[in-house]
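Quick one: structure below, then a few questions.
Removed from the display is one protein chain of the complex; every other protein chain stays in position.
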Amino acid sequence: MKEHSREASVAVAIVLLMLVLATLAHGYFSRENLADLFLANMPVMIIALGMTLIILTGQIDISVGSVFAICSVVTGLCARGGLPAVFGLLVACVAGAACGAVNGGFVAYLRVPSIVVTLATMVALRDTLRWKTQGSWVGNLPSNFQWFGVTQQVYTAGTLVMVVLLILLFVLGLRFLRVGRTVFATGSNETAAQIAGINTKRLVFTVFTLTGALTGLAAMLNSVRFNQIPSNSGLGLEMKVIAAVAVGGTAITGGTGTILGTVLGVGLLGSIGTALTFLNVSAYWEKAIQGGIILSAIILNALSTHHKKHANSINALPG
Amino acid sequence: MLIFLARPTIVVAMLVADCPLIVRSPRPVLAINSVTKSFAGVQALKGVSFELLEGEIHALIGENGAGKSTLTKIITGAVIADSGSIEILGQAISHNSPTVSRSLGVVAIYQQPSLFPHLTVAENIAIALEHDGAWLVDWQSRYAQSTRLIESLGAAIDPRRLASTLSMAEQQIVEIAKAIGANAKILLMDEPTALLTDREVENLFRVVRRLRDDGVGIIYISHRLEEILGISDRITVLRDGETIGCHKANEVDRAELIQFMVGRSIASVFPKREVPIGDVALEVRHLRNDEAGLHDISFSVRRGEIFGLAGLVGSGRTELARTLFGLTPSGSDILLSGEAVRINSAADAIRLGIGYLPEDRRQHGVILEMEVATNISMANLEAVSRGGLLDHQKERDLASFYVNDLRIKTPSIFASAGTLSGGNQQKVALARWLAIHPRIMILDEPTQGVDVGSKAEIHELIVDLAERGMAILLISSELPEVLGMSDRIGVMHAGTIAGILTREEATQTKIMSLAFGHFESEVSSV
Partner (left out) sequence: MPSQVKPARRIRFSNGEWMLLFALMTEIVLFCAAAPGFFAWTNMFEVLRFSVELGLLSVALTPILITGGIDLSVGSAVGVSAVIFGMAWRDGHMPIPLAVVVALLVGCGCGALNALLIAGLRLPPLIVTLGTYSLYRGIAEGITHGAVSYTGYPKSFLVLGQGYLWRTVPVQLPIFLLVVAAYVLLLHRSVIGRALYAIGFNSEGAGYAGIPVRKRLALIYLLSGVVASLAAIIYVAHLGLAKSDLGRGYELEAITAVVLGGTSVFGGRGTLFGTLLGLFFLSVLQNGMHLLALPSELTGVLIGLLLLGIVSYDRLRAMRINAKPRIYPLSGARATRSKQVVTVLGVLLLTAFAILLPRFLRTAKTSATKSDVRVATGHRPVIAVMPKAKGDPYFISARAGAEEAARELGVDLIWDGPTSLDASQQNELVETWITRGVDAIVVAVENKGSISTVLRKARQHGIAVLTWDADAEPDARDFFLNQATPEGIANALTDEAARLLPSDGQFAIITGPLSAENQNEWIAYVRKRLAAKYPDLTLTTVQPSDDDRDKAFSQTQTILKVYPQVKLIMAISAPAVPGAAEAVQQSGRKGVDVIGLSLPAICKPYVHSGVVQTIFLWNTRNLGYLTVYAGWLYEQKRIPPGATSINAGRLGTLQMRGTEVILGTPLLINKANIDSLDF
C-alpha cells in the first residue's frame, strides 16, 4: 500500500508519543481526558477537512481564523435573538460559506493567488469584526444555548458522532464521488483537468465555500461549549490547521494527500500541547517543540518520497 | 519511411470525390466553412474551410503560424471564431465551448500528454469516462474497464501505475485510451509522435488506424511529412491563415507538400558539408551513472565532427547529455581535449565550454516570460557583467549580434521569448549557447516541433558550427535527420552505446536493429 507510506511517519510519531505518555503520564488516556482533547481539537479537525481539499487543489486559505471568529459572534447574536439552535447552526454555516465564497470567487474566477486573497480577507474580516464589536463579548445567552440545551455528555457524544461521520464522508467522498477525483485531478494538473472537461473554476470555488461552511459549523459547535462568546476567538487558528494538514502528508503543491493523514496530523499536533503539561515540560518550550515536530514531519515525509523520486530521475530539479 | 506506408483500407477506397468533398457516404463528422479569426488586429484565419469524414485520417499541415493551432482551438471550442460556421456531427454549433465540443465527442490529444501525474492510469482514464452523470464511482469496474481499453490498444500497461512513472509513449497510449473511453467521434492529434521513437510511432499508428476503421474521424497534425504521407488519407495544407489545398495522400509527394506549405521549394533537405575533422574534443571511457541509468559508455567526438546519437526514447540519450552537462553528475572523469575533468554542475560544464540545447524547448530551452536579450545572455552572464554587476549595454550588444547573426525574427530584443514562433525560440536557445563560444555543443532534438523553414535554417547552422571547429553531439529521434547530418552515429540501447556506425555504413535498418538490441526493450513493449 504505497499510498499510505506518507501517513506512516505521522502514525509512528503518534505511537511513540503514546508510548511515552502511557509510561510516564498518568491519566492521559483516561476517558475524561480523551473527551476533553477531542473537544479542544474538534474545531481544528473540522476545518482541517476542508483545508485538506483546498490544499489538494493546490490552494491555501489563511483566513479561516477570522471567519471562525465572525461565525462565532454570528452564532451568539442569533441565539441571543431567540433563534433556535438549528437555525443558529444554519446561519453560522451560511455566514462561513459566504466568506469562503468571497475567497473562492477571487481565487477561481479572477485567478488571484489564494495566499494573497486570503491574507487580505484575513486582515479585513478580523478588523471589521473588531471594529463592529469593539472587542465586547456576546453574553446573556439563553440557558439552552450551552450544549444545545442537552447534557454535556450527550453533546460530546453527538459531536463525536458528527465529526466521525464527517471524516467518513470526506474519506469516502474523495474516493467514490466523481467530484472527489476531480479534486485530485485539479491539484495534480489543472490544465489537463480542464481539457478533461472538469470545471476547475467551479470546483475551486466550491471547495473554498465548503471550507467556509465547515468553519461556520466548527465555530457553532465550539461556541455552545460555553455560555458566552468572545469576539477574538480563532487567532492563529489558520496556522494550526495548515500545519496539521501539512504534517499529515498532504503536499502543499496539491495533488496528493489523504484525509487519514490530516486526521493523524490533527491528532499529533493537538495532543502535543496537553502532553507536554502531562510530562511536566515547561509551557515556555511548547511552541518550539511544536515547530520542531512540524519540521521533522516534513523532513521525514520528504526523505521517504525522495527515494521514490530517484528512480524517476527525469523529474528531478537540476542545479 | 517505408514502414509507415498506408495500408489500403475500405474507407480510403470510398473516398472518390475531389476535395472539398461533396457529401455522399461516409458522412462528414466535422464541417468548417470559411472561418475567420483575428487576435488584436492580426488575422490568424482568413476564411478556412475544412472537412472531416467519419473513418478518415485527415492530416493538417502548415508552417508554424499558418493557423493550425487556431483552427484546432476553434474546433475544441477554446477559441470562438469571428465568422464562418462549424458543424459537428451534422449539427450546426452556434456557441462552441470545450464542454459543448466534448459532449459531441471531440477529443484532443496534444504533443505533451496531459495526464494527472499523481493519479493512476486507471484513474486517469476513469476521469475521462465519467460522462454518465453518476455521482458514485465504482472503482472495481473502472479498473476493469481501463484494463480492457488498454489491452484493446495492444499495450500492456498496469492500470495501477502512477501516471508519473509512464514513458512518453505509454502516456500517449493512455491518452488514446481516454479518448476511446470517452467515446470520441472526432479525434484531434497534435504532434502525437514528436516525442516518440520510430518503433513507438509504429505502435501508435496501428492504434490510430484501428480507431479509423471503427469510424472515428481523426485530424492529424504533424511536422513529419513522411509520417503524414504514411498514415493519412487526405491532407489539408494551411498557409498564412488560408486553406491552400486538400489532397489525397497517395496523390502528392513530400516535395510538393513542402512547396505548398512554404510557397517555394526547398532544394536540399540536409545541407551536410564535408569539413576537416580535428583533434578529439570530448572523450568518455566506460562512463557509468547509476542515477541516470547509464553504464559502460565509451565514445569520442572530434572537433568539426557531428556525432549523431540515435536510439529509442528512454534508451539513455537525454540522460547521457544531462550527465555530460553536469545536470546529473556521474562522479567520474570525462576527457576534454585529452584532459581529465569532472563535471559536477551545469556551471562547471559551461566553464569548460560545453553547451547543451535541451530537448524540451518551452520548459528548459528558453524562459518564455523573459526577454529575448536576457535569454541569450543567460548562460554567459560573466561576459556581460563586471564584478558581478550587469552591463546592460554589453548585454544588448550581445543580443543584437545574435539576433542578426541567426536571423531571429523578433520585434525587439526586449520582446518576451514566449511571443516568438517555435523556430525562433529555438534559435534564441541556440544563441544562448553560441554566446559562451562552446568547444562542444550537445543538441537534443534541435528541430522538434519546428516548422520546415526554420528546420532547414537550424540544420544549416549546425553545419556552420561544425565548420568553425566545434564538436557536435546531435541527438535526434528523426532517423533521416541523424543519417543526413552526422559524420558518425552512436546508437544507444538500454543505457549504453550499442554500436557506432560511420556515415557510410549507417542505414535505417542497421540503426534500428542496434537500437533494439536483440530483444524488445522494456520501453518499447507497448
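In order of appearance the chains are A and B, and numbering begins at 1 in each one.
Here, a contact is a pair of C-beta atoms (placed from the backbone, for glycine too) under 8 Å apart; a residue touches a chain by one contact, two chains touch by 3 or more.
Please read these numbers as outputs of a predicted model, since none were measured by experiment.
Contacts of the undisplayed chain with visible chains (whole complex): A, B. Checked against the full complex, the candidates B:Ser49, B:Ser332 or B:Ser345 give a single residue touching the omitted chain, namely B:Ser345.
If you put the hidden chain back, the residue from A:Ala98, A:Val179 or A:Met239 that touches it is A:Met239. Within the complete assembly, A:Thr121 is the residue of A:Ser9, A:Thr57, A:Thr75 or A:Thr121 that touches the hidden chain. Mapped onto chain A, the interface with the missing chain covers residues 25, 27, 30, 32-33, 36, 40, 60, 106, 110-113, 115-117, 119-128, 130-131, 134-137, 139, 152, 222, 225-228, 230-233, 235, 239, 242-243, 246, 251-253, 274, 277-278, 280, 282-292, 294-295, 298-299, 302-303, 317-319. Listed here are the chain B residues that touch the chain not shown: 39-40, 42, 44, 327, 345-347, 349-350, 356, 358, 363-370, 373-374, 378-379, 381-382, 385, 388-390, 396, 400, 403-404, 407, 409-416, 418-419, 432.
Convention: only the chains that are shown with their structure count from here on.
Separation between the centroids of chain A and chain B, computed from CA atoms only, is 44 Å. Residue ranges on chain A touching chain B, taken from their complex, read 175-182, 184-185, 187-189, 191-199, 255-256, 310, 312-316, 318-319. For chain B in complex with chain A, the touching residues are 98-99, 102, 108, 110, 114-119, 123, 126-128, 130-131, 134-137, 139, 164-165, 178, 291-293, 318-319, 322, 327-328, 345-346.
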